[in-house]
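Only a single protein chain was left out; the remaining protein chains are all shown in position.
Each chain carries a letter (A, B and C) given by its place in the written order, and its residues are counted from 1.
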Amino acid sequence: MKYKFLNDYSEGCHPAILEKLTQTNYAQQSGYGNDEYSESAVEKIRLACRNEALDVHFVSGGTQANLLVMAAFLKPYESVIAAESGHINTHEAGAIEATGHKIEYSPAPDGKLTPELMAKHLLKFPKYHTVKPRLVYISNSTEYGTLYTRRELEALYTFCRENELLLFIDGARLAMALTAGENDLTLEDLSRLCDAFYIGGTKCGALFGEAIVISNPALQTDFRYHVKQRGAMLAKGRSLGIQFDVLFTDHLIFDLAARANRLGAKLAEAFRQLGLAFLTPPQTNQVFPVLPDTVIQKLAEQYEFFEWQVIDENSKALRLVVSWATPEEAVDRFIQDLKACYPL
Amino acid sequence: MKYKFLNDYSEGCHPAILEKLTQTNYAQQSGYGNDEYSESAVEKIRLACRNEALDVHFVSGGTQANLLVMAAFLKPYESVIAAESGHINTHEAGAIEATGHKIEYSPAPDGKLTPELMAKHLLKFPKYHTVKPRLVYISNSTEYGTLYTRRELEALYTFCRENELLLFIDGARLAMALTAGENDLTLEDLSRLCDAFYIGGTKCGALFGEAIVISNPALQTDFRYHVKQRGAMLAKGRSLGIQFDVLFTDHLIFDLAARANRLGAKLAEAFRQLGLAFLTPPQTNQVFPVLPDTVIQKLAEQYEFFEWQVIDENSKALRLVVSWATPEEAVDRFIQDLKACYPL
Amino acid sequence: MKYKFLNDYSEGCHPAILEKLTQTNYAQQSGYGNDEYSESAVEKIRLACRNEALDVHFVSGGTQANLLVMAAFLKPYESVIAAESGHINTHEAGAIEATGHKIEYSPAPDGKLTPELMAKHLLKFPKYHTVKPRLVYISNSTEYGTLYTRRELEALYTFCRENELLLFIDGARLAMALTAGENDLTLEDLSRLCDAFYIGGTKCGALFGEAIVISNPALQTDFRYHVKQRGAMLAKGRSLGIQFDVLFTDHLIFDLAARANRLGAKLAEAFRQLGLAFLTPPQTNQVFPVLPDTVIQKLAEQYEFFEWQVIDENSKALRLVVSWATPEEAVDRFIQDLKACYPL
Partner (left out) sequence: MKYKFLNDYSEGCHPAILEKLTQTNYAQQSGYGNDEYSESAVEKIRLACRNEALDVHFVSGGTQANLLVMAAFLKPYESVIAAESGHINTHEAGAIEATGHKIEYSPAPDGKLTPELMAKHLLKFPKYHTVKPRLVYISNSTEYGTLYTRRELEALYTFCRENELLLFIDGARLAMALTAGENDLTLEDLSRLCDAFYIGGTKCGALFGEAIVISNPALQTDFRYHVKQRGAMLAKGRSLGIQFDVLFTDHLIFDLAARANRLGAKLAEAFRQLGLAFLTPPQTNQVFPVLPDTVIQKLAEQYEFFEWQVIDENSKALRLVVSWATPEEAVDRFIQDLKACYPL
């Protein structure tokens, strides 16, 4: 069996979650998220953000979180601005458009939007004949494993407020972003520097589940109607509440993310030592090294990973992902096998 | 703490599921339902239906299953025929209409559609100005706890095929239907007598999850695109596969349902012995007795249940639901407390 | 050739419209409704409503007007309350549901909603699981040719404001309503007693065209984006502006409607004199007499009309419609032919 560095959702969940599910199994609870575990989890997230006024909703997956937010926040003629590589633009099977909204995108080699990239979408004419940009979608960390700095996020949010745009952060890997070595944002900062975001559980130790956090009060009204209407409200909402309650106990989610980042850095360092380049600067648990096809072929005998992009006729950029559950030995073994390919 | 007869999703899941989740937790698996547990579960469902050609998809909840099916099977101008009490018509927050389709409904006091009720929706004129009925939605067991007999289902499906209508069965409580005392349908029968159906897990021992089963080959194409687009494809599809794999091992799901039905019958018998009437004939794990308000008030001190419908100024129909996890002692205690209210 | 009493859109348009189209044909104008004729027509409508703050938009047809209003005014989970016979519920091919919204309807034999009928739609539970009623749709005159009195409309609008509901009036035949003998509403009254309405041109002398009038300022924002997005913004908006400019010059639209009502009353009187009953009280240009099948058969040799509803095995209710263009002789001839059938 080859070891998979394919993604951060190849394993189950942190054992503490299974324990808590077992321990609470027979307690009768109200349905649809009105259980005591969900209430506790909401409180813990508010506390972590130091903001009691946050609206928190647990849903099953990232595409679901994204489509819910867009469907709820936008009027029919309003559009979303995103990086070309934004998950909603590439790998959600048209989920956003299926709710009726255009995504307007800009090429962004490192997966990050800037005020300049956003500005060009505001210059359309004539009025009423084009869509009206209303929500800016960014991912942190991005689909390329990169990070927004505090300064960058502040600049984006300032631009948004100056232009009546909402800022939404896809946090499928938010825990990785906030525990990365180069990160200078806290969860509290982040929750103040956007109108809404979600905290990914699926890729950070949960079996499934994302926590949508809405800070802009105008966007909080009746959000649960949307959750129900889009089929995202679990009867046994406890199964989501329990997971986030565990993940937000004693910083578990951040510890798991920090560990994945550390192993990602270990992988990156190995590539670096061999003088290899990266498609994008490695900052989190996703690493995109550029390797010769001969090396890729060799490694593929023992490991699974995505061949992300053809660089030239002899090399490709790979995507290697470390998860919360990746054993350090697997990383070490990979590095050893990599080094064994050199000198070519 | 009052004991809840509110619904069949107040508890967690059957412990065998938690065991299997724990046991498989660290095995690396492919994402999005391509894991070995999901594949095994699909095979077990096909085997239980004695039909290898069935298309099976696991999703998180009933509203999600319903909206996916309607969005996938219908053209924009096609409508759904349902009983007025159909879950899609009452308690899914307009999920079907949100995918663009009208629900055309008929009052049906026992929650069951008939060819006669369906026929009147086919008489509209003029062509092109009305919607075009295309899919018939029924629930088995129904929202009122009642059952379709084999003869009734055959009549419905014959009518459907004669009128170019698709038949879809909402099986949120299908296991209860198929194990009810008065039932004469097998899973195999049922899977032949409709175009698609879903097998509910959430209300029959799973933490969450429903299995959509598509028998009509013309409807199978590209269904996974819909699943992804509507945010219903879990990255860790294993969490659904494992649950159905366990539920379809040694008839577990049907054993759990049979037990719930048996306790439902025990409750019903107690009401009957006191000479009380029912809103609808008790056939499964949902019982709708008509009680004097004074008795209701007394019982409400110890138990939670829905006051379903006002019957007259002195009495109401309640909904009492037994779940897979309801202890028999809770039922016995309730019966004792009920009897203690009589003679009034 | 049989004479048609089928509807009020069997002929072209009032000749004054063709004259104005001809006379202005070569004048270069801005597109998309920014032409001087549209601007003049908007002013005339505001003047007729004695309200300079009204937002007015010209579109091509009634279904278009209705779907635009619902798509623009409602959030995804909000529903529309209507009479069962409401045009949006029966003869718009699911146009409202195609914009994502459920229509909740009540049977109303005379086609008119009441606060009581509306109230029952507000009692649903539990919250978040049902749709949330938000807009009340009525037609004046109704699909059955009946009228709302000022008192009735006031009661509806009071109920709406007390319950955070919007009131929208489908005015496909508004000119007929406001010029009916039993009417006690002015256009000014009506425009104050709802949040939005449309004034039908198609059925009152225009070639096509309806004027959507939005009085609630909160609903006016960006409406033109919706018009464009739904394909309802004509490049040569002048063709709509010119028609409404002519129709609102010297009360033309109301004169045409009054004439149609007068001929409708003449028809109704003839039925009444023969002792015939009506499906609904004849108040405008639509008359629904109940006739024996033998008489219907005889009349059908010379005239076209809809057989609206089977009353019993020997009789049916017809729908007879008089248009702005129906010659009085056609009505007189029909009455003569009708009387010739009696005594049977």
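Simple rule for what comes next: a contact is a pair of C-beta atoms (placed from the backbone, for glycine too) under 8 Å apart; a residue touches a chain by one contact, two chains touch by 3 or more.
Just so you know, these numbers come straight off a predicted model, no measurement behind them.
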item: Omitted-chain contact residue, chosen from C:Lys132, C:Arg173, C:Lys203 or C:Arg319; value: C:Lys203
item: Touching the absent chain when the full complex is considered, from B:Lys203, B:Lys228 or B:Lys316; value: B:Lys228
item: Candidate in contact with the missing chain, chosen from A:Ser40, A:Thr90 or A:Thr186; value: A:Thr90
item: Which residue of C:Cys49, C:Ile103 or C:Leu234 touches the chain not shown here; value: C:Leu234
item: Residue of B:Lys132, B:Arg150, B:Lys298 or B:Arg333 in touch with the missing chain, whole complex considered; value: B:Lys132
item: Those residues of chain B which, in the complete complex, touch the missing chain; value: 32, 71-72, 75-77, 100, 127-129, 132, 222, 224-229, 233
item: Missing-chain contacts mapped onto chain A; value: 76-77, 79, 90-94, 97-103, 124, 128-131
item: Absent chain, residues of chain C that touch it; value: 1, 3-4, 6-7, 9-13, 15, 18, 21-22, 24-31, 59-68, 92-95, 98, 202-203, 207-208, 225, 228-236, 238-239, 325
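As a working rule, only the chains that are shown with their structure count from here on.
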item: Central chain (distance from its CA mean to the mean of all protein CA atoms); value: B
item: Chain A and chain C: spacing of chain centres that average the CA atoms, whole Å; value: 51
item: Whole-Å gap between the CA centroids of chain A and chain B; value: 34
item: Chain B: positions in contact with at least two other chains; value: 92-94, 98
